[in-house]
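For this view, one protein chain was removed and the others were kept in their places.
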Amino acid sequence: MSDQLVKITINGVAHHVHGKSVLIKAAEDTGTYIPRFCWHPRMAPVGMCRMCLVEVEGPRGVMLVPSCTTPIHDEMVVHTETDTVKKAQEGVLEFLLANHPLDCPVCDRGGECPLQDQTMAYGPGESRFVEEKRHYEKPIPISDLVMLDRERCILCARCTRFSDEISGDPLIEFMDRGNSTQVNTFTEEPFASYFSGNTVQLCPVGALTASPYRFRARPWDLRVIGSTCTVCTAGDSISVHASQNEVLRYLGVDNDATNHGWLSDKCRFGFEYLNSDDRLTTPLVRGADGEFAEASWSEALSLVAEKLTAIVTDHGPQAVAGLGGSRGTNEDAYAFSKFMRTVVGSGHIDSQMDDGLNPQLLAALSGKGLIGDLEYARTILLWAADLKEEHPTLYLRVRRAAQELGAKLIIVHPRRTGLDDRATFKFGYKPGDGARVLSELMAGQGEYAAARAALSEGPVVAIVGRTGLTESPVLAESVAAFARDLPNASVLPIVRRSNTYGALDMGLAPNLLPGRAAIGSPGCANLEATWGGLPTKAGYDAAAIATGVDEGSIKGVILLGADPVADMPNGLDLSSPDFVVAIDLFLTESSSQADVVFPALGFAEKEGTVTNLEGRVQKVNRVVPGPGQAREDWSILDDLSARMGKPMGLASAEAIAKEIAHVAPAYESVTWDLITWDHPDGAVVPVVAERSPLEYVPIVSSASSTPTKSEFVLHSARTMYDDGVMCQQGPSIGRLAPGAAAYLNPDDAQRLGVTDGDLVRVASTKGQGDLPVVIDVSLTVGVVYVPFNQPGGPHFGSDLAVTLVKL
Amino acid sequence: MVYPLVVTKRMMEHPADSHTMKRYEATGGYVAARQSVGQTREELVELVKASGLLGRGGAAFSAGLKWSFLAPARPAYLVVNGDESEPGTFKDRQLMERDPHQIVEGMIIAAKANEVHDSFVYIRGEYPKPARRLQQAVADAYAKGYLGKGIFGTDYDLELTVHLGAGAYICGEETALLNSLEGRRGEPRIKPPYFPAAKGLYMKPTIVNNIETISNLPHIINQGSEWFAGLSDSADTGTFMMSISGHVNKPGNYELPHGLTWREVIYDVAGGIRNGNELKAWVPGGASAPWFVPELHLDRPVTKEACAADGSMLGSGAIIVMDHTTDMVGAAERLVAFFAEESCGQCTPCREGTTWLDMILQRVLNGAGRDADIDLLLDVADNISVGLGWPPKQTTICPLGPSAVSPVMSLVRHFRDEVEAHIASAPHSGGQGVAVSIRGIA
Partner (left out) sequence: MSWSAETIKRAHDIVARYPEPRSAVMPLLYLAMRQDGYLTADGMKQVADLVGITPAQVQSVATFYVMFKTEPKGKYLISMCTSISCYLMGADDVLHAIEEASGVPAGEADDEIGVEHAECIGACGGAPACLVNYELIEGLTVEKAKELVRWLRDGKPETINGDELQTLFGSVTSFDWAIKEDNAAIGPYPAFPVFGTAAQNTDALEPGRGA
């Protein structure tokens, strides 16, 4: 029934359309635009604004119906432009304008306001409303990021529906009723949602505005270019808006495959770091006095070429290691991979910071699925990081699957997660104890019986990853191995850093080559020819590189947009190597210890492609020129290669993309043209079937269990806002980090004689800190949770065992 | 004149204790419920269909037919509408206060007929006394095993919960009521789903019936559908309760047969107009009904059909009578103000339009009317209820918005001269007018 074609006649023209649609959508799809305020294709209709009234012929004559709530049916006859319809629309507009302040000249929406536009198109002339208008206190801040002007609000319920239905944090609601109805938050509770910015984008008028954007620009001054967000790994479609060479905002763009138009606030407001005064603008070289001095590009490049060549000559190429590459484009990553392998000649290269998963699992898991598989899932197994914190738009997709589409959701996590309220089954556990939980779940024992039964109902989508930094990566691999064999299963192994998948696909892992080839795999003839030979041995991963640094075997380190000192759970001692060069946007904890720092271009300042967690390759675009003399990563590396006597011959990002399409098996044919024209939503690699030399099949391993006798084990996980560079350099989101604290089960707290706010000393072999206690009933007894990388917070490394003392 | 009584019979004959279990059982109570628990859904639905009982909540839809539409999914729910808030209406209050067991018994019958095990009565918050009485009756019925697990010794379970509203007329609209009962704002739901019988409480099949409708059920079971249908010559069977208020000598509730004339109702039943005054107009069926005037309607029959033919309705059976001293602009304003204040606020035309209409009327009353105001009133009304026809064309989710148009239309149709007189006497007549702010919701 639902997929049958039905005939509808709109304004005298017959159309055949799929039967499961509301009239407003069917009309739009067949070329008739019906004006609307409250209807939104991604949310349930509410029929509130009444702007979309049209006439439909029926058994009892012609009826005026709202097209956003009326389903189409066969032989439906619709009129959208009759006098009655026009009169009704004019009437609604007049009603909406009656109480509207008409302060368009000072409104951020002015120039892109549907109310303004529709008044021009359908509206009445002058106001007949001579009574006193409704008055409310002018814009009130309802969160750190969002301002609300209730006088402008037309009560379309887009913001309230979004927070309730889509993001699951109904903190903004209608208050009062009738003519006094207004949007507001609870008296004492701000609109503290990770997704609040979406309501600003959804608001059809200027009632909700974003404080980072208020009064910054008028729409007609903006340069707008489509791109792909690189904050998390979902590859969300966005448009970047800039004026006078400055990025001013991002808007979400509806992509059926990924974000459905939504963005997290970190993504939306995270652009501020690009405009920071702290951005590096010239190369810096550490002088004899130990201080950085500005240097010219050629000085700095020559120096680095000389130093790296000397290390290779004196200690062999394996004395140089490279870290990073997961924050840039595929083209940059490829350049780094080629540079390390063909110019330096070292295989010690890793784009993950010892906090991720087996690169082969991420890049080439057999049975890997798509985000879109969530739309059809009957059962979802989520055993990974708290998606709300680390994978915000994926969180929205899972929420939709569980809430709107009725999938059963099974969550396994040591602590409460943002999706618990939608979980059919939720299992907590003690980090280190995961293997036992998995084996019991697999066997369907005891409390796991019903969940195991649900997992026998396909299609199953399993999202697997590390729930925290202290958990063994082998556990996720075991979960993936189990999930792969479930009925009709799609497995999505997830890690956090945005272009990790692209970086791995470009070979930025000790055991991978570009195009999803394991070192030694066949089928890399083009790569071999282009590179003039292929490595035969895997190099060090990040942890081994750290050890190499400590032991003195690694003498030179190249950091490409990486901050291992802050970002690696166990840190990295950058004072030991003879020479450290960093390519970065800022002086970070790591780059500030380098000998030479090159200023790099950031997001929106360069062109290229990125690959999301599904393997979807999408375009990022250049919108602004970037600060000072900053350059693309690939071009810095290419310049270095020439100065080191082994020129890589990389001419432009697009040329690199062509080289990738030629040499990297899984990326065969993936040119920019392909993803611009044939696959505007991005192309999932490999686009040419059977062109992935590696197909990784994980196994369930008992090594995923690391039981400890310690009284307390540490659960350490990332939060959306932390002490990372985006937050440090973005004034709007920088303030939002929750801060370091020790979260404890009430029983543990009682045993220790502490309560909320009391200080405890938490210590591991890697570090210690005095932290305020937060009681958290979601934790298992014996688990202490400390959010990772908080401003001023301690680092405990990846140790499971910690000690806790009351202070 | 003595008319046959059905739902008010017991309370008339036993005023002191008609509300008690003892009296109720002594006068044949719970016999019908006991019997119907042994009957099938089909038997009960057919019986009620055959009785011709129409809903007494205002829409006058066949109760039996509604029951037969109940979707097969289970659980299903029964919700009885005791929100009675339409100005002029106070009949359900009397039924709840004076004969609460009649409602409990009616609910047992309706529940059994619809295979429902969970039922609710939603009583407006301003009715604590009726709620207390009904709650006592419910408690007594639980104690006797007429409610709860295995009622009347059968294996049929039935729970009944008395739920108190909190001051919102719109919760009388059945889908708003269901939202309210779900712990949400009492906002009417969009269509589809078209009927609660398909998707109602918690989106499960739900029967919503009015208190008076339910009160008739024990009598239909006991005395048969033919007897009930035979009480009336109209398509509307049985008796019906009228709440009469305003400028009459004997305001009150009256259980009446169908088909009297308005003259009989106003002058015989309600004792005529106070102080021997002249009848000016009356509202025939609750605040949303277009007004009747003596010149046109006094000798017309009081039936659903005749009212519809005359461009109005019997609605909830509330007649509000106005004598010649009444300022009709004031009366219209008061009716419009009610809808403005009770609008849930979802639909633009209702939320903005009803308030605007009220502001204009208040301005006219306050001596700041303008010549353009009559046309403006009509045009704003037209934007709420396109074409200003009867029954109204709806631009809104529920009929409340268009309801506010009725008093304005009636005012302009029958008493345009009074509006003009107000405007003419205004100091600013013909000018720009002075804005007044609307009475706030206190």
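When the chains are written out, they are named A and B in that same order, and each has its own residue count from 1.
In this section, a contact is a pair of C-beta atoms (placed from the backbone, for glycine too) under 8 Å apart; a residue touches a chain by one contact, two chains touch by 3 or more.
All values reported here derive from a predicted model rather than from experimental measurement.
Trainee: Determine which one of A:D29, A:D74, A:D103 or A:E189 touches the chain that has been left out.
Mentor: If we include the chain that is not displayed, A:E189 is the one touching it.
Trainee: I'm checking contacts with the chain that's been left out. Which of B:W67, B:Y169 or B:W356 qualifies?
Mentor: B:Y169
Trainee: Based on the whole complex, identify which of A:I8, A:C38, A:I172 or A:L512 touches the chain you can't see.
Mentor: Missing-chain contact among the listed residues: A:I172.
Trainee: Tell me which stretches of subunit A touch the chain missing from the display.
Mentor: For subunit A, the residues touching the absent chain are 169-177, 184-189.
Trainee: Taking the full complex into account, what residues of subunit B touch the chain not shown?
Mentor: 11, 15-19, 75, 84-90, 92-94, 97-98, 118, 124-129, 131-132, 135-136, 139-140, 142-143, 147-149, 157, 159, 161, 163-169, 180-187, 202, 243-247, 251-253, 283, 287, 318, 320, 322, 326, 330-331, 334-335, 338, 341-342, 344, 439-442
As a working rule, only the chains that are shown with their structure count from here on.
Trainee: From the mean C-alpha coordinate of subunit A to that of subunit B, what's the distance rounded to whole Å?
Mentor: Centre-to-centre distance between subunit A and subunit B: 54 Å.
Trainee: With touch defined as at the start, can you tell me which subunit B residues reach subunit A in the complex?
Mentor: 168, 185, 190-192, 340-349, 351-356, 359-360, 363, 372, 376, 382-384, 386-387, 393-397, 432-433, 435-438, 441
Trainee: State the interface residues of subunit A toward subunit B in the complex, per the touch definition above.
Mentor: Touch list, subunit A to subunit B: 45-51, 53, 63-64, 66, 69, 71, 84, 87-88, 90-92, 94-96, 98-99, 128-132, 154-155, 174, 176-181.
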